[in-house]
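Pasting in a structure now, in C-alpha cells, and then I'll have a few things to ask.
In this view, the complex is presented without one of its protein chains, the others remaining in place.
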Amino acid sequence: MATRISRTFDELKSNSQTGLITYLTAGFPNQDLCLDIINELSESGSDLIEIGMPFSDPMAEGPIIQQSSKIALDNGHTMELIFDLIKKFRTKNSQTPIILMGYYNPIYQYGNENFIKKCLDYGVDGLIVVDLPPEHDSELCDLTIDIDLDFIRLATPTTDQKRLNIVLNKSSGFLYYVSIMGITGTKEPNLDILKEQVIKLKKVTDIPIAVGFGIKRSDQAQKISEFSDAIVIGSSLIEKIMENYQNNKEDLVLSEVSKYIKSLKAVI
Amino acid sequence: MATRISRTFDELKSNSQTGLITYLTAGFPNQDLCLDIINELSESGSDLIEIGMPFSDPMAEGPIIQQSSKIALDNGHTMELIFDLIKKFRTKNSQTPIILMGYYNPIYQYGNENFIKKCLDYGVDGLIVVDLPPEHDSELCDLTIDIDLDFIRLATPTTDQKRLNIVLNKSSGFLYYVSIMGITGTKEPNLDILKEQVIKLKKVTDIPIAVGFGIKRSDQAQKISEFSDAIVIGSSLIEKIMENYQNNKEDLVLSEVSKYIKSLKAVI
Amino acid sequence: MKKNSYKLGPDSDGNFGLFGGRYVAETLMPLIIELERAYSDALIDQVFRNEIKQFSKDYIGRESPLYFAERLTNYLEGAKIYFKRDELNHTGSHKINNCIGQILLAKRMKKNRIIAETGAGQHGVAVATVCARFGFECVIYMGKKDIERQKSNVFKIKLLGGKIVPVESGNGTLKDAMNEALRDWVSNVENTYYLIGTAAGPHPYPAMVRDFQSIIGEEAKRQILDKENVLPDALVACIGGGSNALGLFYPFLDDDVDMYGVEAAGLGLDGNEHAASLSKGTPGVLHGNRTYLLQDTDGQIREGHSISAGLDYPGIGPEHSWLSDQGRVNYVSSTDDEALNAFEICSKYEGIIPALEPSHALAFVFKLAKTMKKDQIIIVNLCGRGDKDIETVADYLGVEV
Partner (left out) sequence: MKKNSYKLGPDSDGNFGLFGGRYVAETLMPLIIELERAYSDALIDQVFRNEIKQFSKDYIGRESPLYFAERLTNYLEGAKIYFKRDELNHTGSHKINNCIGQILLAKRMKKNRIIAETGAGQHGVAVATVCARFGFECVIYMGKKDIERQKSNVFKIKLLGGKIVPVESGNGTLKDAMNEALRDWVSNVENTYYLIGTAAGPHPYPAMVRDFQSIIGEEAKRQILDKENVLPDALVACIGGGSNALGLFYPFLDDDVDMYGVEAAGLGLDGNEHAASLSKGTPGVLHGNRTYLLQDTDGQIREGHSISAGLDYPGIGPEHSWLSDQGRVNYVSSTDDEALNAFEICSKYEGIIPALEPSHALAFVFKLAKTMKKDQIIIVNLCGRGDKDIETVADYLGVEV
C-alpha cells in the first residue's frame, strides 16, 4: 500500500530532490494562525509537515519547542483541536503528508484505537511517538499495520547495529535520524560524522532517511541534503514565528515563514 | 577571742534585742552614695552590715541583687574599691561589724592570704562565701582560725542533722540560716516551719542565728525576731535604693533608707 | 524463587504487569540497556556487594534501629508500634541508601559526571554527598520555585560541591526538574550517570532503587524477629515516588503481613490539591514508565500538592501501581492537617521530630493502631528527620522561626 508519505518520497526521488519536512506545534502561536502557517508551509515548499502534539512534559525538546507547547497548552489546547486543525487543512490540501509527532501519554489517554481511527478519518499520514521505543510500541504500532498510517521510528547516534534492526523492523514511511545526541534545537551536528552515519544507514535499509534535530542554517541544510532524503526543520522555524509573534508583528509571521522555507528549499 | 561580731551579739542578747543585719552591694548605686548609705544604715539602727562583693555570676542571687552587682561592675567596681569603702566607713565607725559576703572566685583571684590580711587591716569582721561549702572552705577558713575574723556559714532548710554538724564545725560569729529554698529576694518563708527549724538549730548550737533571704515586710521581721537572734534585710533594701536612685530621686535615697531601717528596727 | 511470588517483577523489559517499562527517547535506549546490564553484573559481583555493605555501615551508619515507640503505643492504646529509623542515616533520610548503591554503580561504569533531579532538596543533598565522597562532578536540577523555598538545602548542595541548575520550564517544580535532567542525560550520554532518587523512571531504575532500599525491610525483618520472635502484622510507609515504602515492603511481600502505602491527600482528595496518584490518578506514561498519574483527560500531567515537598510528585513508582492492582498492598492517604498533627504528637511523645513525609505514614498509623489488638505489631518507616521541615511547620502553625 502506498501512503501519502511514500508517494511523496517517491516523487522527490524521481525528481532527485531532497525533501523538506517542517515541524510546527499544534495550537501555536494560536489556533487560527497555526492553520495559516501550516497552509503557508506547504505553499512555500514544505514537502511534509509534522504537527507537534503539545504535552506538559516534553522531555526530548529544547527550550524553544517546550515554550511553544506551553503556549499552546495555556491557550487551551486539546487533542480535538488538533484534529480540527488537520480537518481544516485537508479541506484545501490533500497532497502534503501530515505527521503527528509527540509523546505517548496524550495518545494513550485518548485511547489508542480511537486515536488511530481519528488519524485515518482526518487524513493523518504518519505518527512519531518520541517516548515509545520499539520495545514498547506494539500496542500502538500494531494498530497501524494494515492501514494507511505510517509508524515512523527514530534512530540516533547511539543506535548501534543490533539495535538498528530492532528499530527498522516495522518502521514505515521514513526513518527519522536524530543528528545529535541531545534535545531539539540545541547542539549542531558534526556534518562529517553525520554523513558517515547516514551512509551506513542507507546500506541496511531502503526506507527514506530524514535528518533532524539540529538543523538551523541553510548551509547546514544544503550539506545534509546531499546525503539524506529529507531534512527536518523545527526549532528554528518556531523561533522565527515566536520572535515576530511576541513582538506584535503577527502580520509578518506568514511572510517570514514563507521567506525562510523558500530560502531552505532553494538550497536543498 | 571576742570579735566585734560576738560582742555585738552579746550586747543584743543582754538587752534582749534581736539584731538587724543589712546587706548592701559594694559600689551600688555608686561608690560615694554607697558609703553614705552604709553610714546611714548604722546610724538608723543596723546592728551589723553585710557588704556584698559584686561578681559577674552571682548564682545564689535573685534579680534585684543581681542587678545591683551588675550596676556596680559596670561602674568599674574592683576589690580595692571595697576595701577603700570600708576604710572610709571605719574612720567614722569602729563599732558596727562589717561582714563581706560574696562568691569565692574574686577572693581566690585576689589571693586568699592577701585578702584575709586586707580584711584584718581594714576592719572587716566576718566573711560569708556563698559557694564555699564546708567541704571546700578550709583553704580560706583555716586562714581565719587564729584571727579576729569570723567565718560565717550558712544552713538551709535542706541541711539535715548530719550535715549540720559539718556546717557548725568551725563556724564562728553567727550561723546564717537561709529561710527559704531559693535565691535572694524571691519567695517568702513559711513562718511556722521557719520557727520550728530555728528552734531545732538552737538546740544544737550556742552560736547566734541570723535568718535571712526572704524577709521584706515589717510584719515578717517582727515575727521572725521572736525566735531568732538576728534578721537579715537585703533585696528589699536594695530595691528601695534602686527605685529612688533610678527615678533620679538620689536625694531621697538616704532618708528612705533611714525610714525603712527605723521601721524595721521598731518592730523587732 | 517461589512460583506464586510477588517478588518476581519486573520482566526483562521492565514491566510489572501493565506498568513500568522504558518509555524514553531512542537516544537513551542503548544507554539504559547498558545500565541494566551493568546493574545485573554488579548485583552478582561480591566486590560490589561488599562495597555497598561497607559504605552502608561506615558512611550511612546502618543498620538503623528498630525502635519500640512505647509512649506512642500507650497513647494510642492499640497495636505495638515500632519505628524503623532511617531518619538516623547520614543526610537524614533513606535517600542515601539508594545514592550509595548508584554511585558505586556509576563508578563501575566509569561515569564521572552525575546528574539528578530534586524537589525539596533531600535527594539533591544525598546525591551531592555521595559525589563529594567519590570526587565526581555533580549537577542537580531543581525547579526555580523549589530553589526559593529550600534555600538551606540549596546551600548544602553547594557546600558539598554540587552545582545547581535552576529549572524554569513548566512550573519550575520537581517534575520539571526531572524532565530537565532527562534532557541533560540525552545530551551527555557518554560520561553522565543519571542518579534517579525514587523507584520510578525507566527500567532498570524502579527495580534498582527498590533493591538498594530493600536493606530497610531486610533489617526490619531480622530486627523484629529478634525482638518479638514474630513477623509484624502490618507495615506502613509514606509514598512519594515510593522508594522508602518499597524498601520496607519488598522483603515481606511473600509473607503474611498487611501493608499500607500512605499517599499525600494534601487539602483533601475531593479537589485537585493532593498528590494521591494511586487513589485518584489513572494509568499513563511519564518519565520513562507507565504508572498511575495525576493528569487531566487530555493526558496532561497535573502538579501534585502536599505540605510535604517530598511527596508532591504526580506519579508513583510502577511496582506500586502493580501491587495496588494486585491488591497486595493497600494504598491510603493522609491530609496535610493529619500529617501535621502526627508530626506534633510524635515530637511530643517520642522526642523524635519526623520529616513531614513519614508524618503521613504516622497519621495513618494513628488510625490503624486503634483498630488492632494490643499484641499486634505495626512497623512504620520513619524514613526522614524533620529538621528540614521546621520552617514549613512553623509557618503553618504561625510561629516565626
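Note that the chains are named A, B and C in the order they appear, and that numbering of residues resets to 1 at the start of each chain.
Following the convention adopted for this analysis, a contact is a pair of C-beta atoms (placed from the backbone, for glycine too) under 8 Å apart; a residue touches a chain by one contact, two chains touch by 3 or more.
No experiment lies behind these values; they were computed from the predicted model shown.
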Contact list for the unshown chain, restricted to visible chains: B, C
Of C:Glu34, C:Glu168, C:Asp255 or C:Asp387, the one touching the omitted chain in the full complex: C:Asp387
Contact partner of the left-out chain, one of B:Thr186, B:Thr205, B:Gln222 or B:Ser258: B:Thr186
Identified contact with the non-displayed chain, of B:Ile98, B:Cys141 or B:Val178: B:Val178
Sole contact to the chain not displayed, among C:Leu28, C:Ile353, C:Ala369 or C:Cys383: C:Ile353
Contact with the hidden chain (one of C:Arg49, C:Lys151 or C:Arg222): C:Lys151
Omitted-chain contact residue, chosen from C:Leu8, C:Leu43, C:Leu225 or C:Val399: C:Val399
Residues of chain B (touch criterion as defined above) contacting the omitted chain: 55-63, 66, 70, 73, 77-79, 103-110, 130-133, 135-136, 153-160, 163, 167, 178, 181-183, 186-187
Residues of chain C (touch criterion as defined above) contacting the omitted chain: 57-59, 61, 64-68, 71, 85, 88-90, 92, 128-133, 135, 151-152, 154-156, 158-161, 344, 347-353, 387, 390-391, 393-394, 399-401
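Quick note on the criterion: only the chains that are shown with their structure count from here on.
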Chain-level touch network, classified as line, ring, star, complete or other: other
Centroid spacing, where centroids are CA-atom means, of chain A and chain B in whole angstrom: 98
Inter-centroid spacing, chain C versus chain B (mean Cα positions, whole Å): 67
